[in-house]
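The complex is shown incomplete by one protein chain, all other protein chains being positioned as in the whole.
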Amino acid sequence: MIPLSYYLTTALILYVVGMYCLAVKRNMIKLIIGIEILANAANLNFIAFSAYGKPGTVDPLGHNFVIMSIVVGACVVAVALTIAVHAYRHYKTLDVRELRRLRW
Amino acid sequence: MIPLDEYAPWLVWLIPLSGSVLVPVVAAVNTKLRNWFAVAVSFVGAAYAVSVVPQVFSLHGEARDLTVPWIPQIGLNAGVLLDPLSVFMSIVASCIGALIMLYSIGYMAHEEGLTRYYFFMLLFIGGMNGLVMADNFLQLFIFWEIVGLCSYALIGFWYKRESASRAGIKAFIVTKAGDVMLLVGILILFSQTASFSFLDSKATIEAGRIGFSLLLTVSILVFGGAIGKSAQFPLQVWLPDAMEGPTTVSALIHAATMVKAGVYLTARTFTLFVGVPEWLNTVAYIGAITALMTATIAIVSVDIKRVLAYSTISQLGLMITALGIGTEAGWFASQFHVMSHAVFKALLFLCAGSVMHVVGTTDMRKMGGLRRYMPITFVTSLIGIFSLSGVPPFNGFWSKDLIVASVFDEHLHILVALVFLTSLFTAAYSFRWLSLVFFGKEPKQKEGAHLRESPYIITVPLIILAVAATISGFLEAPFSKFLGFEHEPGLQMVPLGLSLSALVLGFLPIYLIYFRRSVSSVQLRTGALAPIHRLLSEGYYFDRMYYSVFLNGFPKLCNRIHTWIEIGIIDRLNYAVAAGAQLISQSFRPSHTGNLNYNMSAVLMGLAGFFILAFVLVGW
Partner (left out) sequence: MVGITGFDMLLAVLLPALVAPVCFVAGRRIGRVWNGLLATFALAVSTVLLLSPWNMVLTGGKVVENYGVWIGLFKLDVVFLQDYLSLPMSLLISGLSTLAAIYSVAYVTHEHNQEMYFTALLLFSVGMIGVVLSSNLILFYLFWELMLIPSYFLIAYWGTGRPRTIGFKYFMFTHAGAASLLFGILLTFAVTGTFNLLDLGPLLTGVASETLRAIMILMFIGFAVKLAIFPVHTWLPDAHAEAPTPISVLLSGVMIEIGAYAIVRVTLTFFPSALVNVAYGLSVLAVVTMLWGGFMALAQTDIKRLLAYSSISQVGYILFGIMSLTSLGLGGSLFHLINHGVAKGLLFMCAGAIIYATGIRDINKLGGLAGKMPVTAVAALCGALSIAGTPPFGGFASEWMIFAGGFGAGYTLLSSLAIAAAIVTLAYYLKMIKRVFFGECPTNLGGTREAPLSMLLPMSILTFLTVAFGIFAFAPLQMVYPAAEAVAKIFVGG
């Protein structure tokens, strides 16, 4: 079996990629993709731990969390894309740095 | 029948007090009824006061204390002290009060606001009687302040006049300074004896349970109250201005009764503090200095009532000096002079009122030659002046001679000299007053103004008081028996000589200047004696001094403190705190850029910080 640490490292890399995307990218669609990557990192983490928790068995709790997470993630993406579409229609731009009315 | 014996000492003051509260009620019915109601109440009170005399004689100089629980939680009782001194003072206060109330009906007939006048006059009479009949210091203080309140209200009776209101406030505040000292003294004594009662305090002091320095402090403080109320040095400045009130008020409050309260207090506490020689010295010298100082000021005054005001202060000084001698003879002399002075000073004020009623001014330079037109007033004034300056056989002569004798007997030569000089100046200003008002040429009168005698309701009290001034001097023996002394009335050679020579020496220059007109008063005033004249007219600059400190300096100081510290520092501190809080929020504001990326970066940084903290604390 591949050591656990490989999965965790992958998850970590995915997490960093997702955070980088959220912190740097301007395009709203890219931000949504970044959120998805973050969610997938967390899911991968859960699956890894559920497989490697007790040797020889697989803990189904992790899988449960992942399924719920995927469902919720789908809803989140749906709503986020809706917001992005409406924002584009209203502000004629997908650049999130232009939407600054919630500033001080 | 109403049991006089038991309740009379209480009714003496309760009746005028309750009468005063009823005055507005009666006034709503009928104003004439109100006036006569007030007079009737005062006469009833006087009757009760006199009715107590037989009881006192039966006590032979001892005191009887009647109490009633008032505030049971603290163990405080209200009470009356039935003893010769209190009954004597209450008779003076009620009888002269009743007479002056009668006089008021005619004198104040054309004034407005009379409900207020009669209310405060009755309240005053009740308060004064309550003061002298009180058996404990707290009750005395309560009535002390009540009469002070009445004095303020009555001096400022014509409240639309700026000078009258100012005079009222001046009186109240200056006496309050004395009252503060009195209260401190009373409370210190209370903290040592756990009782306000005179008899208890006397017992405690006689038992020696109070340390000497504490006793000295208390005695001086209590005398401080007397200084304030009796207008002695250095608090004498309020009484001359108090003449802004109606003449009846001046006669009752500022001549016959309230100002005597200080003398009464000193006489009452005499037995408590007589063992403190510093107290006696203070009392004697303050009295003498005041007497001489104000007698000299009276000579230059041109207001008919101000002369009498300064004269009152001076005579009060003599009474207080007599108490400060420390002997029984001195105590008796001062009380005898209280009685004489109450009679002749009230008489003189009422005569002044009669003159003012007719002439319409208080400036003596606009008067003159009135003896031809106002014979009754002139004769009664003459009797009053003779009493004041000490001409035999009027009452002033006997009482002043007693004072001189008691001072002389103790061989206190400085005091004798001061008293002698005071008598000299007293004679001087008295006859000057007489000549300016009644002798000389009449001034020019306005069209249609007549100079005629005052109506009966004004002259009858004058006559009564003049008769009293004539005969009361001969009451020395019964009076001393009443007070519980064994005193033989007699005249000693040297004091008699001193009194009479002071009289003559004082009269002679005045005769020359004012009666004979051989020396011109104007020349004296403006010539070599001009600086002295200025000094005396300004009242030794006491008023100026007090005004500059308390009316000018002190409010300015308060204003400065208000502007610089209250607003400048403390309030600024508040606003500084508020500004500081705002500064902190403002400094954080720019972090809300509204930029989503920045927010996410902040989350990241926070997360990183949390991990670092976790590693550091948990120590992986």
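For clarity, chains are labelled A and B in written order, and residue numbers in each chain start from 1.
Heads up, the rule we're going with is that a contact is a pair of C-beta atoms (placed from the backbone, for glycine too) under 8 Å apart; a residue touches a chain by one contact, two chains touch by 3 or more.
The structure presented is a predicted model; accordingly, all values stated were derived computationally and were not measured.
Partners of the chain left out, restricted to shown chains and counted across the full complex, are B. Only one residue in the set B:138, B:256, B:388 or B:483 touches the chain that does not appear here, and it is B:138. In the complete assembly, the contact with the undisplayed chain comes from B:169, out of B:47, B:63 or B:169. Only one of B:494, B:558 or B:584 touches the chain withheld from this view, namely B:558.
Of the candidate positions B:206, B:363 or B:566, contact with the hidden chain is made by B:566.
When the omitted chain is restored, the residue from B:43, B:190 or B:373 that touches it is B:190. Within the complete assembly, residues 70-74, 138, 141-143, 145-146, 148-149, 152, 156, 159-160, 162, 165-166, 169, 172-173, 176-177, 180, 183-184, 187-188, 190-191, 554-555, 557-559, 561-562, 566, 570-571, 574, 578 of subunit B touch the chain that is not shown.
Going forward, only the chains that are shown with their structure count from here on.
Those residues of subunit B whose C-beta lies close enough to touch subunit A in the complex are 589-597, 600-601, 604. By the touch rule above, subunit A contacts subunit B in their complex via residues 19, 22-26, 31, 96-97, 99-104.
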